[in-house]
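Only one protein chain is missing from this complex, and each of the others stays in its spot.
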Amino acid sequence: MFSQMLSSLTDGLLLGFVYGVAAMGLTLIWGVMSVINLAHGPVIALGMFGTYLLFTHLGVNPYLGLVVVAVFGLALGFVIYGAAVHRVINAPHLSSLLATFSVNMIIIGLGTAIFSTSPQNIDFPLGSVEIGFLTLPVTRLLATVGAVLFTAALYLFLYFTRPGKAIRAVANNRRAAELMGIPSSLVLALSFGLGTMLAAVAGGLISTFFPFTILSGGPYELKSFVICVLGGLGNPLGALLGGLILGGLEGLIPAFMPVSWVPVVEFGLFVLVLLLRPSGLLGAK
Amino acid sequence: MKFWRQPGFWLPVAIVLLWGGAVLALRQDTIRETAFTVLMFVALASSLNILLGYTGYVSFGHIVFFGLGGYTGFYLLSEQGWPLYLAAVAGGLLSALIALLVGLAVLRLRGAYFALATIGINEAARAFVSNFGPFGAATGLFVNFSAYEKYGGASQALWTTFTFLWLTTLAVLVVSFLVKHSRFGLGLLAIREDEDAAMVMGVRAPRAKTITYVISAFFPGIIGTLYFFKNGNVEPGDAFQLHMSIEMLVMVMLGGMGTLLGPILGAVGYQGLRGYLLTSPIFKDLHLAVAGLILLLIILFVPAGAVGWVRHRFRGLSRVLE
Partner (left out) sequence: MKRFGWCLLSLALAGFFFAALGQAALAAEPKTVVIGFTASQTGKLNVEAIRQINGLNLWIEQVNKAGGLKLPDGTQVKFAAKFYDDESKKERVQELYTKLISTDKADFLISPYSSGLADAAAVIAQQYNKIMITAGAASDSTYKKGYTLIYQTYTPASRYLTGAIDLLSKMDPQARKVAIVNEKDKFSTDVVNALKAYAEKKGYQVVLFEGYDSGTADFAPFINKIPADVDAVMGGGHYADTSTFARQLFEKGVKAKMVALLVAPPEPKFAELGEAAYGVIGASQWQPEAKYGPESAKKEGLEFVGISVADFDKTYKEKFKEEPSYHSAGGYVSGVILAEAIKKAGSTETPKVKQAMDEMNIMTFYGHIKFDNTPKEHGLQVGHDMVYSQWQKKQGKLVNEVVWPESAQTAKAIFYFPR
């Protein structure tokens, strides 16, 4: 029983890192411009497809392909920001929610037309590693490593580069930042791009060990909401922590009840946190 | 002025009245099927409008009332043998009850937090029903085919269900108008504009919002029961579709939120577009993308929706187009 629990917990935590990266993308966008990006899910799915296409058509190693997917995610963010979000950035929340949701519909619609909804797989078996009584697939271990690397890179970017500091300034107080000469629209677009980049990368990592379709982003989007609220909307470190908590819960809960109760607990917790402590564990922006 | 004389009232009501009447008179199965889907969305969108249009609270997961009320109503009629009318109303009442309990807690949240909470509630409800034995858990519930005999056979049952839906749609429109043109409704509109100011002026916002939430949840519960009865079965995946919830939102926005005619135009327009796209060979796979594009254009350029835009351009019509 104990060994099973430890095994489940480890699996959950490994996955939790990847969840955290995805959630960081969402929380960054919220933190900087108070927009909840409802196109988050489809961007994750596009990351999955990007890695898959690079692997099957160009033979690129999925892990190297992630760099290309990251750049693509960044560019996509700029496009979505310019096309949909910029005009409604100062409008009531409903407008930006619906605007990003319409982008969601557009991406899913185009994706379904191009790729159909049949499941795809990346066949890149790397075997498993045995650590004591734990059997860990290498793909999941590498995904965790990738997640940690991207998190570290984001942190370095936000705290040690000029654009990063500009982003933090705009997140803090947009008017003041503009007064200081920071081009806020460009910075907002960059932040959105970073957010979608993280989402795409998370998708790419997930595609190395799970099958996927263009609709697979949906569940991860929902998980990202839960994680962001858990950790505090707008707080990237909170997102990572929230991801680990969620992953851990997903690993532990099945030991005590049928696995299909996990979503009930997840969303029940979600609503509870919203009601009791909407600023989350580490405080919202 | 007696409300039934106002064109803002009788125009939408007359449209639905004539439409349903025509379908019943023609007695054609294919026409009834299409009309059922569109009327269903008219009623759902109008119900959502009571909350969204009048108080400004965006419920992304409103479909949960369709699902929970529908499941309850279907359970009563399939497992307990209740007649359709009674079961549907019971389903509506259950949805209203859930809205009351949930609303008291969740309506304290504002803006995006409220929207996210409604999504969370929908997902939690779906996961719960998926594990709930009496509701059939993951494989859902079904009616034994002989149940249709009670209504004079399958064909007659389908027509009866349609008539019931038609009457429900009319009821939603009437209630929607009554709410809007009452003192209660004025308070809601004040909440929509600025909740804190409204409270300062004496509007009891928490109570008003909860009552509105309950009203907006009642009708989807009835409609859910009717829809599942028509299909003969229900599974968790059918009852809590987030996409259907968002489509309701799109229809309200498309037609113009806060108006009576808006949800009707929005539902007809959206369903018409979807129907055309699905059967056209070029757009068959792209219908979601096209719908998304249209929604985006509306949000960016015409946020008041069709009715709002017309009222703005043609001031004289604002008395007629409610």
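As written, the chain order gives the labels A and B, with residue 1 at the start of each chain.
Just so we're on the same page, a contact is a pair of C-beta atoms (placed from the backbone, for glycine too) under 8 Å apart; a residue touches a chain by one contact, two chains touch by 3 or more.
If you're wondering where the values come from, they're calculated on a predicted model, not measured in any experiment.
*Asks:* From the list A:117, A:172 or A:185, pick the residue that touches the absent chain.
*Replies:* Of these options, the touching residue for the absent chain is A:117.
*Asks:* For chain A, which residues touch the unseen chain?
*Replies:* Chain A touches the chain not shown through residues 4, 7-8, 11, 15, 112, 116-119, 121, 123, 125, 128, 130, 135, 137, 210-213, 216, 250-251, 254-255, 258-260, 262.
*Asks:* So that we can see where the missing chain sits, which residues of chain B does it touch?
*Replies:* 29-30, 33, 130, 137-139, 142-146, 148, 154-155, 158, 231-233, 235, 237-238
The rule is simple: only the chains that are shown with their structure count from here on.
*Asks:* Based only on mean CA positions, could you tell me how far chain A sits from chain B in angstrom?
*Replies:* The separation of the two C-alpha centroids amounts to 32 Å.
*Asks:* Once bound in the complex, which stretches of chain A touch chain B?
*Replies:* Going by the criterion above, the answer is residues 34, 36, 83-84, 87-88, 91-95, 97-99, 101-110, 112-113, 218, 222, 225-226, 229, 258, 260-264, 266-268, 270-271, 274-275, 278.
*Asks:* Could you pull out which chain B residues touch chain A in their complex?
*Replies:* 56, 58, 60, 105-106, 108-109, 111-113, 115-117, 119-121, 123-124, 126-128, 130-131, 138, 242, 246, 249-250, 253, 285-293, 295-296, 299-300, 303
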